[in-house]
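Pasting a structure here, questions to come.
Shown here: the complex without one of its protein chains, the others still in place.
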Amino acid sequence: MTEFAAAAMASGAQLRLRQLTKAFGASQAVDRISLDVPAGAFVSLLGPSGSGKTTTLNLIAGFLTPDAGDILLDERSIADVPPHKRNIGMVFQSYSLFPHMTVAENVGFPLRMRTRLSRQAARQRIDEMLALVQLGHLGTRYPRQLSGGQQQRVAMARALVSHPRLLLMDEPLGALDKKLREQMQVEIKRIHRSVGTTVIYVTHDQTEALTMSDLVVVMHQARVSQVGTPRVLYEAPANLFVADFLGDSNLLTATIAHVSGDELAVEIGNGEKIRAARGTSAAAQGSRTVVLIRPEDISLTATDERTAGQDVVAGTIKDISYHGDTFKLDVALGADMLKVKVPRERGAGMERGQKVFLTWNSSVVRLLPAADRTSDASGEDER
Amino acid sequence: MSATAGRLGLSAAVLAVLIYLIFPVIVVVAISFSSGNFLVFPPPGFSLRWYESIAGDPEWVNALWVTLKVGSLSALIAVLLGVPAAFALVRHVIPAKALLSALILCALVTPPIVTALSTYLFFVPLGLVNTVVGLACAHAVSGMPFVVINTSASLRSADINLERAAVIHGAHPLWAVLRITLPIISPGIVIGAIFAFVHSAHELLVATFVLGGVGKPVAVKIWSGVQATSDPTIAAASAILIGLAIFTFASAAATQSLAKRRTA
Partner (left out) sequence: MTALAEPRAAPLLRPALSSRGRMLPALLLLPCLAWITFFFLAPLVLMCWRSLASDGFSLEPYGVLFTSPLFTKVMITTVRTAAITTVFALLLAYPLAYALTISGGKVRALILVFTLIPYWVDIIVRSFSWLILLGDNGMVNKALMALGIVSAPLQMLYNPFSVLLAMVQILLPLTTVTLFGAMLRIDRTLITAAKIHGASEWHAFRTVFFPLSLPGVYGAGLLVFVLALGFYVTPALLGSPRETMIAQTIMVEASQLLDWPQASAAGAVLLIITTSIAAIYNRYFSLDRLWGGSDK
């Protein structure tokens, strides 16, 4: 019984992936992935389809055996442990509730399989879980009588009932519509805070990852592209892929024009020179680079209202689209096209063909490596 | 050519072909109830005498019994061997999968006379000639493709995550397969088993070589009957076979819809 007493007091496990590798025939699905997940963290594996995120999850779960590498849960290797002994909870996109069992029986399933709890104790635990996911009154229903959102909550209750120290979630909200998805995101975060278990959450939806996670692992072509907190990934992307994948971005090819001390200037397509944030890249004068400016960081004025210390470039509006709270404009700058996002009052009155002046804070101008080299950086615990 | 004329023409063609397909079946069944002495269609009157004569003839009853035994045994073997094979082919990565698939299917494409002759030559030294078990073993080979194909189809459409959900939450993988996945794919298995059974019941040439003597199955008896007699006993025997096939299929369909209603 000590297993359960201990589990009742534990919250999240620390998870480490070491050079995890898996190939299917000729295609490499997961390529030397290393990751350090702190105990109790909510970590998203984010990436387009084919990036390896689901394969990684299945490796952690034990449904796939790695070709090489190791998986450590609380510093103990579990790579040789079969999936039914790993003591992990999992939630699937298709809910995967057992159709011939009631909700209560579904939730109680891990208890029947893993423990020898008395009927009463099990009943109590089940009720606790159903209360946690706010479905206390639905214990005797069958899955087919529940809505999608309810079924997913039952799945969460089932996954958490035996107090696992690790919870895996495989695009659990993919089958739900937008409004329900947003509600469930809040629900999941609330449950996470209550329970404290470590969560690995696979998604291709960057908004979901950014809003829910403590740490985001961006994956691309079987490797880790960057690991960091949502803010770091969004505001300080390490490479082209991450910059492009998260949010809207303007990516301009440029040449480093001038490096001295704190100052860094690049020359962009139309010959103009703009200042950039110093950043971490070791920039050499004359080298090629890519410059990132987020559309919402650009200010737009009809007249040249430059103040000292700010870069201003002139351009022509090629297209405007209305998005309710904002306007999105395509502004031509010589050969480049910049996307600009402005609040509604700003954008109203702007017209196609109008000449405008763009300005921004030089700290938002980030440099990225010219070629897209994804690193397999081991997890950095940046908070 | 207008669309409706096209549709009409298609419907007419389809109807004609369907009649061409179905009609002989109707003929045989009708004749089996004939009160006349000869193979005449339409039959002169209604009578159950041919069924009675079959029921009273120990040779016919024995033949039916043999057919049932051989068919069930071969279907059973086909299921026991074919279901795991289907799992391997659908769920796992296997080298030379195409070649293995072809191997399993080749029994269906080989001319029956070749199978019959070769099986006979092989069985003689083994002492398997004139045994029910021998014929069942041979029929199991051609029953296997039906089981494998249908089970695979069911497996592919089944949600593997259901099994995974059970396993990750503590169920032993074998338990999960037996208690979660197998019930879900049972329709496919049952259909495959039925096809295997029916195939065995209809099979003539291998049966003639291997069990064509005293304990012959219905198919062999019908064949010798067709060439010898010209009375509707043969039709009655055939109708019984048809009835058997329909009955097995209907009961399988019924059990499946019952199972579906339970788990839907």
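All chains are identified by letter, namely A and B, in their written order; residue positions are counted from 1 within each chain.
The working rule: a contact is a pair of C-beta atoms (placed from the backbone, for glycine too) under 8 Å apart; a residue touches a chain by one contact, two chains touch by 3 or more.
Since the model is a prediction, treat every value here as computed from it, not as a measurement.
Trainee: With the full complex in mind, choose from B:Leu103, B:Leu178 or B:Ala254 the residue touching the hidden chain.
Mentor: Residue touching the chain left out of view: B:Leu103.
Trainee: Give me the chain B residues in contact with the hidden chain, please.
Mentor: Given the touch definition above, chain B has residues 1-3, 6, 10-11, 13-14, 17-18, 20-25, 27-28, 31, 39-42, 77, 80-82, 84-94, 97-98, 100-107, 109-115, 117-123, 137-138, 140-141, 144, 148-149, 152-153, 156, 198, 201-202, 204-205, 208-209, 219, 222-223, 226-227, 234, 238, 241-242, 245-246, 249 touching the missing chain.
Criterion: only the chains that are shown with their structure count from here on.
Trainee: Please name which positions on chain B make contact with chain A in the complex.
Mentor: So the residues of chain B in touch with chain A come to 93, 159, 161-162, 164-173, 176, 180, 183, 262-264.
Trainee: Quick one: in the complex, what on chain A touches chain B?
Mentor: Residue list for chain A touching chain B: 24-25, 61-63, 82-84, 86, 88-90, 92-94, 96-100, 109-110, 112-114, 144, 155, 158-159, 162, 168.
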